[in-house]
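Accompanying notes for the structure given below.
The excerpt is restricted to a subset of chains, each kept in its original location.
Chains here go by letter, A and B, matching the order in which they are written, and residues are numbered from 1 within each.
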Amino acid sequence: MRLLMINPNTTASITERVVDVARRCAAPDTEILGATGRFGARYISSRSAAAIAGHAALDAWANAEPHDAVVLACFGDPGLDALRELSPKPVVGMADASIHAACMLGQRFAIVTGGERWVAMLEEFVAARGLAGRLAGVLALPQTGAAIAQDPDGALDALAACCRTAVSERAADCVILGGAGLAGLPARIAHRVEVPLVDCVIAAVGQAQGLAALAVSKPQAGSLALPAPVPSVGLSPALAARIGPME
Amino acid sequence: MRLLMINPNTTASITERVVDVARRCAAPDTEILGATGRFGARYISSRSAAAIAGHAALDAWANAEPHDAVVLACFGDPGLDALRELSPKPVVGMADASIHAACMLGQRFAIVTGGERWVAMLEEFVAARGLAGRLAGVLALPQTGAAIAQDPDGALDALAACCRTAVSERAADCVILGGAGLAGLPARIAHRVEVPLVDCVIAAVGQAQGLAALAVSKPQAGSLALPAPVPSVGLSPALAARIGPME
C-alpha cells in the first residue's frame, strides 16, 4: 500500500518528521509518501491559518503522486471532509484517527498540544466529530507545535506535566499528544504518565492501514460521494481538474 | 456604516444580486460594498468548493475596501470564524445570521435551499453553531442556488411547496430560504406559506446593523482575538500581510 501523508502547512521539515515517524511504525508493505502544502502559513496555529490550509490540503492532494490511502497530517484536520469527498481512496485525519483510537483505550481522553489557540479549535473539532462527551479536556503548552518540534528535549518535562494534569484534574483515561511536531514524543514520556499516550502519527497510520483492509470502494451516494463538477477559476490545474471543467 | 458583503464564490453576478437586495433593506445610513472571491468554484455546492471558499473569503476580505462590518454572503458561511479572528470589525455569516433570526421567530426553524449536497453540510453547520435542537430540517431543491438565481420564476412553485412540506412534515415554525441565489424570493412566496419566511440577505444586514449598534471592540483575549503573526508563502500580499510577515 502507498500511503500519502499530506502536511498542509508549508514547512517541509515537518513533513519529513511525520514521514519519518510513519515509516517506522507502518507495516512492512506500506510505502510512505509525503506532500507539503504549497501555499499558506508556515505552521498552523489559528483559525485563519487552518482555513487556508483546508484549501492547501486539497491542492497538495490533487498534485500528489498516486496512492492507496491518505493521511491528513495536521492535527486539527483542516479540509478533512472535503478531501474525503473528492478522494476515491480512504482519507484519515490525524486528529480524527487519534480520537477514535483513544476511545478504544479509555472512557475519557484528553489532548495535549502546543499553542493556546488550538484549545478552542480542538474542542470544536471533537464536538463536530460527535465525541464531545468523551473529551476530558484540551490542554496546551504556550509554545506552538512547531517550536516544540525544534526543541523536543526542552519540552518533555512540560509535556509530561501537562499529561499528568489531564489525569489528575480532568480524569482522563488516556492522553493524545496532538500535533505533527509532537510525533514520536509519546514514547519518550510514557513512563512518566499513569495512562496510555497516543502518538497521533502512529494512530493515523494504523487507522489508514485498518481502513485499507476493509477494501471499501468510493461512495456512490450520500454526503461523501463525488459531487457534480463545477467550473472554477484561479486554482492549480490539478485541483481545478478534480472539481470540474476549467474555464 | 460601510457594510462589506463578501461573496466567496467567483461569480460576480451573484455578488451583484446580494448587494442589490442588501441595498434595498439596509438602513439609510448603511452603505453596501461588494467583493467577490478571486479564485475557486463558480458556485459552492460541495464540501470541497466550500473548503476553497474559506480561503477565498479571507483573501477577498484582505483585498477589500475599508468598511465597518462584514457579511459573509455564502449561505453555509465558509471561513466565518477565521474571518472573525482576523477582522477588527464585526463579521456576520449569512447562514449564522439567519438561524439566529429564525430562533426569534419560532421554536423550530427549517432551511430550504438549492442543491442536495447542502443538506448534510447545513445540518452540520447548524450543529456546529449549537442549534441542532432548534432545527426542524434542511430541505433542498435538486437544482443549485445558482440555477435558481438564473430562473427564479421557474423555481417559485417548488420553493413554496418545499416550505409547506417543512411546516406539515417537519413541524417548522418558520423557514429560512438559504442561499445568495434565493435572496429576494421570500417576499414573493410568503403568501403561499403558513409560517414566517426568512430572507437570508435581509437577516444578515439586520444582524450586522444590530452588532454595529453594540459598538463592541476587537477581542483582546479568547478564541477570536488576533492570533500571533505567522510567516506564509504563496498567498496574496494583502492576505499574507494580515496573518504575518511575508517571507
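As a convention for this text, a residue touches a chain if its C-beta (ideal position, glycine included) is under 8 Å from a C-beta of that chain, and two chains touch if they have at least 3 such contacts.
Keep in mind it's a predicted model, so treat the numbers as computed, not measured.
*Asks:* Fill in the total copies of the single sequence across the complete complex, 2 being in place.
*Replies:* Result for the total copy count in the complex: 6.
Criterion: only the chains that are shown with their structure count from here on.
*Asks:* What does chain B use to touch chain A in their complex?
*Replies:* Within the complex, chain B touches chain A at residues 10, 38-43, 45-52, 54-58, 78-79, 81-86, 117, 120-121, 124, 127-128, 222-224, 227-228, 230-235, 239, 242-244, 247.
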